[in-house]
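For this depiction, one protein chain was excluded, whereas all remaining protein chains were kept in their positions.
What follows is subunit A.
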């Protein structure tokens, strides 16, 4: 037999596999459906549990700080022993009502008052027993407080406070405190005025210039370089501890994807597979590079925890983006079918999606999380802020979901 051995082998292999029977088509199809489902679910915006956890923690911290802030303001004017709460109550005793006639500046709110003794008793005052206790407390407290505070002093304080119109605007001003029959002492007023001044000072908007570097990542990327950004940053106080952080910064970032289908984001793979739309041609991605110069418009809530020399802060919020440059370069292989050659050719294309600035704005596309410190440098301030950006949606024309991690440095020149 003169036929070459290798030809016999290849003919045999071809014959074996051309007639190959596989009975696992059902399992294969189920797996394909699962693969598809997985690819589709990737496209949906799913916010992982840890994001909810971090956001929730940030919200709790913000509320906690806000509550602390309000409590601090309140404590100046409320008696250390008494806390007034308005609750539904129809059974105000006659004696309690009669107490209000003893001093003109003390008024008992109509049939809706309760006083809780702040001595470790439970706060649930709706129970009848506690309600009775509260009524007893209010009677005793009124008697005690009225004995301590001469009417003249209260009148003087009222006049003094009324000369400061700013104070009257404040919800918890001494005028209100007086009207709510709460103990007023001169030192409290001094503290109040000092506190207000300090608070007014705190409520100035804090401007700073910022610069930062960061590393971006998207699923399937490789050789990620450093990105840079710079811009303006401002903190608008909401309370003494809580600020609204916003601003505008310009950042540059580049991402490179390998051409492996499995690594490319599904949207890009699908797009690249469809680049060559000629009949009988299948295209397959080889490489993909996204270059973006974007304006970041952050809106964050910043909670500060001040200490003597520095302030620790945590911040959370969202960023929206507009694009100065939004361009992509891609190469792909084209497999022509039907010509019998089966030879692939490598094609490349550049896409520039940059329009005019603000022609495209992607609203709230990243979740921002950061923590850092503000260091005082004389009258100025330097902030060091490591941060993380998690994508809630795609950025730019190709809707790539960018993650970023980096550090911002902010320098405040205009601090008072």
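Operating definition for what follows: a contact is a pair of C-beta atoms (placed from the backbone, for glycine too) under 8 Å apart; a residue touches a chain by one contact, two chains touch by 3 or more; residues count from 1.
Keep this in mind: contacts and distances are computed from a predicted model.
For the chain of the complex excluded from view, the name given in UniProt is "RNA polymerase sigma factor" [choices: "Sugar ABC transporter permease", "Carbon-monoxide dehydrogenase medium subunit", "ABC-2 type transport system ATP-binding protein" or "RNA polymerase sigma factor"].
Only one residue in the set A:224, A:252, A:284 or A:331 touches the chain that does not appear here, and it is A:284.
Residues of subunit A that touch the chain left out of the display are 1, 3-6, 8-10, 12-14, 16-22, 24-26, 28-29, 31-32, 35-36, 258-262, 270, 273-274, 277-282, 284, 333, 335, 337-338, 341-344.
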